[in-house]
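A protein chain is absent from this complex, but the other protein chains hold their places.
Moving on to chain A:
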Amino acid sequence: MDINDIQEEIISEFSLLDSDMEMTVFYIMELGQKLPVMDDALKTEENVVKGCQSKVWLTANLDDDKIYFSADSNTAITKGLVSLLIRIFNGQSPEAILNANLHFMQKIGMERFIGTQRSNGFAAMIKQMKLYALAFKTKLEVKS
């Protein structure tokens, strides 16, 4: 599935929550609980995303020219939010991630439930993911 299709899928799932804040927050935490467990050995200072109020660890690897992210957070809501990004980006090419235009946040009204500080943190996560994509893209170009 391409990035925009996944975004549309997320938008339609959130629309079922009918803008009920409590249901939305529970849903986000549930998504976080489903995120595959990150290996504790990867939770290093180096892998901490800078600019997040909560602690977020993020790593990525390249498999068959596609990127796969792994992440965790010390707060359940942040973990749920990062899981949305992972769902969108996992299995995509570096090129697709770099060119991705993420619009699902506005559509699901994310600013209502994450506030200014978490919005900055969320932007920092996206930036970090794009930096991984850029690094892998360069690596692939050097190889070819």
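Simple rule for what comes next: contacts are C-beta pairs under 8 Å (C-beta built on N, C-alpha and C of every residue); 3 or more make two chains touch, one makes a residue touch a chain; residues count from 1.
Rule of thumb we're sticking to: contacts and distances are computed from a predicted model.
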item: Which of "ABC transporter ATP-binding protein", "Isoquinoline 1-oxidoreductase, alpha subunit", "Cysteine desulfurase" or "Sulfate transport system permease protein CysT" matches, in UniProt, the chain that is not displayed; value: "Cysteine desulfurase"
item: Touch with the omitted chain, as defined above, among A:44, A:74 or A:138; value: A:74
item: Touch with the omitted chain, as defined above, among A:22, A:45, A:64 or A:141; value: A:22
item: Interface with the undisplayed chain - residues on chain A; value: 20-22, 24-26, 29, 53-54, 74-78, 113
